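Take this structure, written in structure tokens, and hold onto it; I'll ask about it next.
A single protein chain has been omitted from the complex, and every remaining protein chain is retained in its original position.
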Amino acid sequence: MGGGARSLDLALPPEAVELEESVRRFCERRLGKDVNARRDMPFSWELWAEMAALGLLEMAGTDMEQAQLFACIGAEQLGYHGFPGPVAQSIAAAAAGLADWDAVAAGERLATVGAGTTVAWAALADDIVLITPAGLCSGIAGAAIDTLGRSAVAEVGAGAALPGDAHTVRARFDMALAAYTGGAGRFLVDIAADHARTRRQFGKALGEFQAVAFPLAEALMRLDGAQQLARAAALAIDAARADAADLAAAARLSASRAALRAAFAAHQTFGAYGVMEEGPVGWLSRRIQEYAVLEPSVRGIRQTLPLQGAAVLDPELWPVVEET
Amino acid sequence: MDLELTSDQRAIHDAIVQMVSNHMDVPRSGATLKPVEYCYADQLDRDLAEGEFFSLALTEGCGALEAALLVYETGRSPLVLETAGAAFIGPLLTGRDLPRPVAVARLEDLTRAVRFLDRARTLIVDLGDDVAVLSTDGLAVEPIHSMFAYPLGRLMTLPDFTAAERLGAAAVPRLRRLWRVGLALETAAALQAAVDFTTAYVKDRLVFGRPVGSYQAVQHRLSADIQRVRAVYWLALKAAWSGGDQDAALAALYAQQAITPINYDTHQFNGALGMTLEHTLHFWTFRLRLLQGEMGGARTQAAATVAATWAGA
Amino acid sequence: MQLAYSSAERAFLAEVRAFLAPWRGLGQYLQGRDHAGLRAFYKALGVKNWLSLGWPVDHGGRGLPPIYEFLLWDEMAHARIARPPLSAGIVAKTIIRYGTDAQKARWLEPIRTGELMFSLGYSEPEAGSDLASLRTRAELGPEGYRINGTKIWSSSAQDSDYLWLLCRTGEVASRAAGLSLLIVDLRAPGLRIRPMAKMSGNVFCELFFDDVIVPVDQRIGPQDGAWKMMNASLADERHVQFPPKRVLADYETVRDWAMAHGLDRDPVVRERLAELAVDVLECQAHALRVLTAQGDDVRASIAAAANKRASTDTIQAIARAAMDFGIPAALTTAAPIEQLWRQTLEESLGGGTTEIMTSIIARQGLGLKA
Partner (left out) sequence: MDFAWTESEQAYRAELVSLLEQQLPPDWWDAYAYDGPAGPELMVHARRFNAELAQRNLVVRHWPRAYGGQEASAWSQIILSEEMWSNGEPRSSLYLGANWAGPAIMKFGTEAQKQRYLRPIADGKLLWCQGFSEPEAGTDLANMKTRAEPDADGYVINGSKVWTSYASRADIMFLLARVGGSGKGGVSCFILPVNSPGMEVRPIPAIHSPHDFNEVFFTDVRVPADALLGEPGKGWDIVTTILHYERIGAARYEFSRRTLDRVVAHLKQRGLFDDPTVQAELATALAATEAARLLTYVVIDGRAKERPPGPDTYVARYAMVQADHAVANIASTYLSDLLTEQGDGMLRSHFTSAITAGIAAGAAEVQLNMISGRYLGLPRGA
């Protein structure tokens, strides 16, 4: 009965689909289609610069229409492929008022964003942006810390104030991290489902066991919800909605727990394979968890998120369009 | 260590089980739509009293464990009977048998809802810094109608505790310990009964040409549930045996945390029929729901567990 | 991608809210017992022509896109007034698709005006989730269909006019291929209705058919052809079946209750409420997926399964949390919390169990045949 809704439309604009495709092709070409190739890929300046050349970071720094939606789509894809480096953090850093942002956008300098005393990618970054209650300041990297997520964590001390708006940086940080994390979770579900379709046990495909299939289906369901929340948060940032940061924080909490659920289901699906160093799950699941725990943390979101529940579908929060 | 009942304990256990099994019939509400709130096991109460089972805790050669068996075994019936207060908490706290039923409550809950209060003849109150034991004669009790499958009551006005028997500050931790164990025993019993009931149902009920219980999604959840149930049982018995703060808090904590998943799983697997008041399942479900909130709920037990384990240092 | 509303949609929503205001709380937890009130309400909707928002114009409808029905029933769920009636949804839409001209003329108008209430006769004591195994038989004879068997789980049969009956006209072994849809007068001789009380405080009915006669012209669509029609009508109704504001309403109830008792100052409660707030937002995201997937059947089916599962998971999580906060005030029947909890226990069973929804996602979303 009737066609689709026109005012509410989840289909991505053609340019975003194009971006998504070009990031996918880039990742498959440079990281390899095979998970085994991706897993061991360390951060590399060359790879980072090539990624930057896709224009994703540069776009995140503009106020082009739907720029953050594009950033979100790009971060999802890079997360899906486990692209090494401060992807989400760079998208957030675009709003931090860095003096050398152009070089960061071009992939020549590396920027990261965090809070507290330990920051992911700080061991490699040229620019560290710290979100503090008093606003933004630059961070000074101290000792590197080896972590299971292998995201170049370092101790960080506070430096000079930065001009950008902390609220905006935080909103983009949460949104982009939600996208990256959700993408990573989806990758884990996909490879686990693939394994479950092909591997046989007790005379049946593994995926015919409800104990295997259901946790993966639940993770998929959660990830699908989280993906729409992250995209909605990006649109809210683009539309300068006053509560955009809250929606972004909600999206990050959603993506983080969905991805952790996906990681757990994938670990279980792969059994012993799932815990191998060269195994398909561990490298990415540890990064997902690391991103959840590092400040500003998901726990912090639970403590501060406004207890509203209407932000996605409330017509009064979204712009008005004329029907075509 | 010996985790089997001694032959004396076995004899007591079997006698209780036999008596309980004589009183398992629940009057049906039929098509009247009048919900059965609870069915009190009056006859079982009389039978057990006649056999002096309520005095097990103070009987020579018996003690807390034997009384715990009584609380557990009677708790498996869909009919409700007050045993935790009368046979376990009361005698072990005061060293004497108290007029039954015995209601136990925190001061702050007295005017809200207290299990058994509308039938109780003795009320034990945790005053925070003291314990009061008083007869309910002359107390202004209002029965509370709920679907929670227990008799419930509340006090219209607080009594004069200065006139009541007071056990002193040292009795407070003792009461809480015993209360937690009683709570865990009652919970263990209702959980076991609900899971047993559900297990029997899913073996028979067919869906898509197979028994419901042959689906792995059902099997695994019920299996995880039975692990929880057995854990509650053993934690409760160990706590009854040891009388330790930590054991009691752990048992109550594990018990209260096990309720939510088991409530949902048992109802999910009993399907639509499990939702009707003509089914027996809801008696345990509602009881468990009430037990879950007792003594401040799992969070209070968690705090007590931490305090009993890692205080100081 | 666009998240925005047209001015016409906004205006419609404003009109809906104004209209619903006096009816707020009619259905309490959506299965209230005030059937007289409910009838009056549906008739008032009929006057607004709001029971037929999505019907084609030439069948007396407004021909509006699904978002209008969604906005209406979503608000309705938030205000705890009523669920979309079977009559104007599945029944009318099936008649529009598959009915004869005479059937359209006979049934659509009184449905559109809210005069007829229908009850659903699908489940049986031995066929709950697995409808293809149902046994209630309809034998075609000279006087019409002669029906024998038992139906169960019909929510409001004691207060409705007609039953939308799924029954077996083919061989028992024919499974889904031997089922037909009939409209049965609930006052027909030989039909006995037995109400049963549920834990939620609501009622559902068992229906016993003893040689109940149904005229042939009350069969909708071809004999033995029910399965396809049922699936089509389910697809038509996906966007209004589990409205996210039902979930929001439950959440707001618990949140406000917790705050009124000062529980949100407790960090454990506070964090749990934040988790629930995000669950609620996820439900909205799933509803959005259902609403925008109309026309793409696989995507819509996965989205609908996810939406159902997410909604029931969340309303149960909300109710569990409320009970876990564990203060005695939650337990008395006067508090909204315990009613919520009892109601939500059954939500994961009706409308396709959680296991079936998960299975759909596993099969269609991941290609896993569990």
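We just call them A, B and C in the order they show up, numbering each chain from 1.
We adopt the following convention: contacts are C-beta pairs under 8 Å (C-beta built on N, C-alpha and C of every residue); 3 or more make two chains touch, one makes a residue touch a chain.
Model, not experiment: these values are computed from the prediction.
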- request: Kindly name the visible chains that come into contact with the excluded chain.
  value: A, B, C
Task: May I ask which residue of B:49, B:140, B:156 or B:306 touches the chain that does not appear here?
output: B:306
Query: Quick one: which of B:39, B:65, B:139 or B:273 touches the chain that's been left out?
result: B:65
- prompt: At which residues does chain B meet the chain that is not included here?
  reply: 1-6, 9, 65, 199, 202-203, 210-211, 213-216, 218-220, 222-224, 226-227, 230-231, 234-235, 237-238, 241-242, 249-250, 253-254, 257, 298-299, 301-303, 305-306, 309-310, 313
- prompt: Which parts of chain A are in contact with the chain that was left out?
  reply: 118, 145-148, 153, 200-202, 209, 211-212, 267-268, 271-272, 274-279, 282-283, 286, 289-290, 293, 299
- line: Listed in rising order, the chain C residues that touch the chain left out are 266-268, 271
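Everything below uses one rule, namely that only the chains that are shown with their structure count from here on.
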Query: Excluding chain A, which sets of chains remain joined through contacts?
result: one piece
Query: Looking at C-alpha means, what's the farthest chain from chain A?
result: B
Query: Using the mean of all protein Cα atoms as the middle point, what chain has its own Cα mean nearest that point?
result: C
Field: Approximate Å spacing (C-alpha centroids) for the pair chain B, chain C
entry: 38
Query: Roughly how far is chain A from chain B, going centre to centre by Cα mean, in whole Å?
result: 48
- prompt: Among the residues of chain A, which are close enough to touch at least two other chains?
  reply: 209-210, 214
Junction residues of chain B - those touching two or more other chains: 215-217
- prompt: chain A touches which residues of chain C in the complex?
  reply: 1-10, 13, 54-56, 63-67, 71, 74, 93, 236, 244-245, 248, 251-252, 255, 259, 264, 267, 270-271, 273-278, 280-289, 291-295, 303, 305-306, 309-310, 355, 358-359, 361-362, 365-370
- line: Contacts from chain B onto chain A in the complex sit at residues 215-217, 220
- prompt: Which part of chain C faces chain B closely enough to touch in the complex?
  reply: 123, 126, 128-130, 133, 152-153, 194-201, 203-204, 268, 316, 320, 323-333, 338, 341-342, 345-346, 348-350, 353-355, 358, 370
